[in-house]
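With one protein chain withheld, the remaining protein chains of the complex are depicted in position.
And now, chain A:
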């Protein structure tokens, strides 16, 4: 601008303009960082502080106890370790078949279909239900006495199964809720990625005589690697913080079945906080859960990265 050359005389308007160009960007992004600091960073740091103290709701006295809260969770409170096992188990049970089916569905949606949008919406429809609603409906499917699943099993001569009592059976039922709600969503994400794969790759492969199935394994899957990593990451964070489905499966309670057979770590955390009012231990559970998420995400990354083997 010309004003810059005629240096000394800046009108107030120029100054204002300069201030606007320099400062306004910060003003525009500041709401995010303020809220992130208040509701994200501060709680995280404060959780660390709380986890090192013996500290209970309604009791202003807190004493520094070092890592005792962590030690208690890891060595004395059996429910915590089991909750990690349960959470991991349900995560694997829910995620692996879900992503496999989602890949197949995405591959089907990626073909020359009539009314593609209708198909996509049908597949995506479960997303309209809240997790609570899924829990309400599916808990009835898996009911022991009158559930539809046991009814169907009865027809083919299999005795009624008490899905809630067993560890694996309850995991299985809960996984079905997760799969039902998220499979369509993940299919669309895979489909979006498939559509960005250059078509000439397929054309060339067809010329070379590769079958659709070969093309799926040799072209589609390797090309999907980034989105697979992304999806597995998102699923592992979601899976490791699983809460509502098992709670609704267990009649809205936090204990995850009589023996905690389907109690997840997030449920343990909330239970310690809400039922026992123990800040210190629930904060430690929060950090341990965070660590588990980090480990699971890293392992998943390594696994997915390897399976493809396409560099």
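We take it that a residue touches a chain if its C-beta (ideal position, glycine included) is under 8 Å from a C-beta of that chain, and two chains touch if they have at least 3 such contacts; residues count from 1.
In the analysis below, contacts and distances are computed from a predicted model.
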Among "Molybdopterin-dependent oxidoreductase", "Carbon monoxide dehydrogenase medium chain", "Menaquinol:cytochrome c reductase cytochrome c subunit" or "Carbohydrate ABC transporter permease", UniProt-listed name of the chain not shown: "Carbohydrate ABC transporter permease"
Residue in contact with the excluded chain [from A:52, A:73, A:88 or A:105]: A:105
Residue among A:173, A:244 or A:304 touching the omitted chain: A:244
Of A:10, A:96 or A:133, the residue in touch with the unshown chain: A:133
Where the unshown chain meets chain A, residue by residue: 17, 20-22, 24-26, 28-29, 31-33, 35-36, 39-40, 42-44, 46-47, 50, 57, 101, 104-105, 108-113, 116-117, 119-134, 136-138, 140-141, 145-146, 148, 151-152, 154-155, 180, 183-185, 188-189, 191-193, 195-196, 199, 202-203, 206, 212, 226-227, 230, 233, 237, 240-241, 243-244, 248, 251-253, 266, 269-270, 273-274, 279, 282-283, 286-287, 289-290, 293
